[in-house]
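Got a structure here, written out as structure tokens. Questions coming.
With one protein chain removed, the remaining protein chains of the complex are shown where they sit.
Now for chain A:
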Amino acid sequence: MPENLATKLTATPSPDGRSRIATIVLLLPAFLVFLGLFVAPLSFFFVQSFWKASIFSIVPGFYLDNYIEVFTQYSGPLLRTLDIAFLVATVTTILGFLFAYAVRFSLGSLGNVLLLTALTTLFGGYLVKIYAWLTILGVDGILNSALIRLGLIRQPLQILLYNTGAVVVTLTHYLLPLAILPIYGALREVDETELAAARDMGASGGRAMRDIVLPQIRPALLASFGLCFLLAAGDYVTPALVGSPGRAMFGNFIQEQFSLRMNTPEGAAMSFTLIAASLALLCVVGFVINRVFRAR
């Protein structure tokens, strides 16, 4: 039946088939970028983390020495880094939630102004925020002069800067807008009427928040926590500028391996250890968030 064949050949492709091709074409550039800039280098470094650095060259092979060294030499900084990142992410997520909650449900149009203000601080850049804290917490910084002016202290406090507390404060300040965004996005999906209904049935404001709001935004809480945690755990600029020299974070040691010591295999092994530890910790946090804020 030639007629049938002709109609078949000239028939337009089914909308399904066409959209599948369109999807592939549209996704291709992003996929290539992802492959070339993310998967390929990571795989390369993953393989290299099993190589060995000798005096002037790098010896391919399969050695576990790098990982053993991470655990014997760097477990202290690793744990400290996870600890600081956990603290920063927890504080930032809680503050971010409270901020986003107030903007969404309590502050009306003033809330939008505050939200915009919080987000514009992202334009200022990261180093600006660090130097801002240097001028606030420094020996002749704003905080010390204010305390002296108020007569609360005589000598400027030395302990404000160059310690872990300063690192936590600076990172929290830097990461707060990033924590607010996913949570605020999720809160916009929660209808105010749900809160009104919960109140109507006898729930206090806090109870409605726990029973109605938090269970619905669990993914966003984890997203905010994860984002802050990973950025804090991988940071090496903040601890270098406002942290205690003796208590550097893991990122500082990784940077040292790549630059000063030119030991890329060791640096790679340290990076993958940090990634694995972070992912494991995030899994636990995700599980806990899911349990604690589940619908009851």
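Methods note: contacts are C-beta pairs under 8 Å (C-beta built on N, C-alpha and C of every residue); 3 or more make two chains touch, one makes a residue touch a chain; residues count from 1.
Everything that follows uses one rule, which is that contacts and distances are computed from a predicted model.
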item	value
Name of the absent chain as recorded in UniProt (options "ABC transporter ATP-binding protein", "Thioredoxin domain-containing protein", "Acetyl-CoA acetyltransferase" or "SirA family protein")	"ABC transporter ATP-binding protein"
Hidden partner chain, touching residue among A:I21, A:A197 or A:M262	A:A197
Absent-chain contact - pick from A:P215, A:G234 or A:G286	A:P215
Interface residues of chain A (partner: the chain not displayed)	191, 193-204, 207, 211-212, 215-216, 295-296
